[in-house]
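As you look at this complex, bear in mind that one protein chain is not there, while each of the others sits in place.
Order of writing sets the chain letters: A and B. Residues in each chain are counted from 1.
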Amino acid sequence: MSPRATLSAVLPLIAVLVLTGCGERYDPEAEAAAQQISPESCVDTEGDTVKVGLLNSLSGTMAVSETTVNRSLNMAIDEINADGGVLGKQIEPVTEDGASEPTIFAERASKLIRQDCVAATFGGWTSASRKAMLPVFEAQNSLLFYPVQYEGLEASPNIFYTGATTNQQIIPALDWMREQGHKKIFLVGSDYVFPRTANRIINAYAEAHDMEVVGEEYVPLGSTEFSTIVNKAMASDADAVFNTLNGDSNVAFFRQYNAVGLDAQSLPVMSVSIAEEEVPGIGVDNLEGQYVAWDYYQTVDSPDNQEFVTNFKDRYGQDQVTSDPMEAAYTSVYLWKDMVEEAGSFDVAAVQEAADTGGSEFDAPEGQVSVDGENQHISKTPRIGRIREDGLIDTVWQAPEPVAPDPFLDTYSWAGSINGA
Amino acid sequence: MSAAAPSTPSTSTTPTPAGTRTLPAVTEGAGVWTTGPRGALLGLGVGAILLLVVAPMTLSGFGLDLLGRYLCMAMVAVGIGLVWGRGGMLAMGQGVYFGLGAYIMAMHMTLADTTLEGESIPTFMRQNGVDRLPELWGIVQHPVVAVAAVVLVPTGVAGLLGWAIFSRRVKGAYFAILSQALAAAFAVLIIGQPVLTNGSNGLSNFHSLFGWDLSDSTNRTILFLVVAAVLLTMLAVTWQLYRSRFGELLVAVRDQEERVRFLGYDPALVKTVAYMIAALFAAIGGALFVPVVGIISPADIGVVPSIAFLIGVAIGGRATWLGPVLGSIAVSFAGTQLASVFPSFWVYFQGLLFILVIGFLPGGLASVTGFLRRRKTSETIEMEVTR
């Protein structure tokens, strides 16, 4: 045999030989048992400081939104440090860039846990980024605090969800629309997981509540062509639009919407992804009078919020606005501190235990929030808002008390088709 | 596209004053990278020792995973070196084949986990309102079928598409733009079918590969060794290809397609085969990427990631044998290191790399690494000037 023929024959052989060397076979039950015993954690709690990871997209398409979250996280950490830290230790943030790509999020999460040995990580925005990080946090048994409203149907013991789940945003919005007498709803969304899940919930809700979904349209993320969709909405006899579009698509959508003569009076739009910081880019002319659903607005009238807004503006500039995800991120740091102090330890199992026994509460800018030990979400106060002339959002309705999180919609009889129960 | 005038390259199209300018030969100094058996054995041997022995012994689990990802990307680069460097076809849509391989593998792994956990269909499907496994998924349930599909589906798609395009003599910029549009459409398609693909979230959270536990550190080391061995095998194969009649034909087609046709060969066939091999390499890279990284999503396969595959190839020396692999690994490494410290600077850096390397150093770094040169010029290939 010539050397080169040998070569190409030998290499696969090595591969095969190597394959026969043995590791563990996968067994789900053994795995579940192994989860209980934390794998070797390298978190260093001996010194005067404790490291936490901040993992937000600082570059790429999501940088717009995630940079502001990164700021409010830093602000919370500085406040806590000025106040004596957590368990007497100063928090030392390690910032990583998720670059708006799920793969990078997973990789950086792994780095934060395994190389920087952080005690907890705060960040993530898109569902894809969270789904990418989830297996990393579970396998390494570390904690992630995820601050964005999302589509629910998830409850990992290693993730604390401090944004709204669907029963704290979508369902209150639907309740409110129904109360206003809207019966025929047109759905428009970007083509990704959150809009698709939200719309499945809306369809199930409509069926159970004598409402009708008269159209359901998706555009690729970043799309700017809405002529056809707006034509379809006009041709349908909808009396309201439910908008789950993401980012820049909103600009083109509302421009086109107004350009054919539609507005908040003739056909109101309920949006669930437009917060204070997005309004200037979309143009307040295009949005004035339209509705949004969140758990927090900058205008929320409470001493805690006034302090939060003032501090944020003092720190980052008077022209800055505060929004729901920023508030949820800020809150998440305090909740972590609270749970750690209750547990008396940074150990993951101890923190989870503290969450389980309940009672972790915080007077957040949005009002009181508390951690639900069962699904690791938090109770929040849903609010419907209307966009005003200056781009801020007025609360037109709010829930009388915080709503307990129900990510799988188990308490809603009509939701059987959604949680697969 | 006029067959009548295969313009004599540089003279007719170079803007005048420099007159007939000979381009820096693309593989000058690439002697070694493409040399005879001894050089190749040396290259592969060094690579094998570094990857199969040194890396597993020195790197942490995290470092090994990272390197594993680089190697998977490098597999795509090997294929691009073949079609672009040797064949002159600027394939800007290799993300499609990478994605096909990755998604087939991810579907199989998701199903295998589901079965082991005693469920009938994956959780995300149930949450999408599906209660029966789609037939497309049923096919890849068996590991042998899955592996066969990783090999056959992408090569088949590339074969059909390549033949359709090349036999109609669509080439140059047209081919590049079509392949790019293909990547765009593929990503849109994957996102638009959430029931089958879990949409923009992609597939993730795998626990096992062919029954082996993926969180076990021994298994992860073995997985890395397999990845490294596959890459080395690919290199051995390309090295033999480059020395074969097919390799010569491919270069001939790149430089003078008409003449090859007049000699009685079918350039379309040669190009299609090269395109299929590149697709296969990309697909294998994708299939291994999934267990190593633990996720595949549309963000990894669209237009921008597809173009990003090219830069490493260009830096290493597109027409060389080892250049694409080394360049690709170097770029991935720089990306991890720089982006982590200076996120926005990394974008400028990437842009500058494209401009400087392709604009002023088309032969890649291989053309300046003279010190490694053993044999000169005999195998030097003139820069691609086909029009």
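As a working rule, a residue touches a chain if its C-beta (ideal position, glycine included) is under 8 Å from a C-beta of that chain, and two chains touch if they have at least 3 such contacts.
By our rule, contacts and distances are computed from a predicted model.
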| item | value |
| --- | --- |
| Listed names "Choline dehydrogenase-like flavoprotein", "Urea ABC transporter permease subunit UrtB", "NADH-quinone oxidoreductase subunit K" or "PucR C-terminal helix-turn-helix domain-containing protein", matching UniProt entry of the absent chain | "Urea ABC transporter permease subunit UrtB" |
| Options A:Glu217, A:Asp239, A:Asp295 or A:Asp372, residue touching the unrepresented chain | A:Glu217 |
| Identified contact with the non-displayed chain, of B:Gln94, B:Thr114 or B:Gln180 | B:Gln180 |
| Which of A:Ile91, A:Ala252, A:Ile384 or A:Leu409 contacts the chain that the document leaves out | A:Ala252 |
| Chain not shown, touching residues in chain A | 61, 63-64, 67, 191, 217-220, 222-225, 227-229, 231-232, 234-235, 248, 250-252, 255-256, 258-261, 277-278, 280-285 |
| Touch list for chain B against the chain that is not drawn | 1-2, 5-7, 9-10, 12-16, 23, 88, 90, 92, 164-165, 168-174, 176-178, 180-182, 184-185, 188-189, 191-192, 303, 307, 310-311, 314, 344, 347-348, 350-355, 358-359, 362, 383-387 |
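Just so it is clear, only the chains that are shown with their structure count from here on.
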| item | value |
| --- | --- |
| Distance from the mean Cα position of chain B to that of chain A, given in whole angstrom | 34 |
| Contact set on chain A toward chain B in their complex | 2-4, 7-8, 11-12, 14-15, 18-19, 21-28, 31, 58-59, 63, 96-97, 99-104, 106-108, 110-111, 114-115, 126-128, 131-132, 134-136, 138-139, 153, 191-193, 196-197, 200, 218, 220-221, 417-420 |
| In the complex, chain B residues that touch chain A | 37, 40-41, 44, 52, 60-62, 65-66, 69, 113, 116-118, 123, 126-129, 131, 188, 191-192, 194, 198-202, 204-208, 211-219, 222, 225-226, 229-230, 232-233, 236-237, 239-240, 293-295, 297, 299-300, 336, 339-340, 343-344, 346-347 |
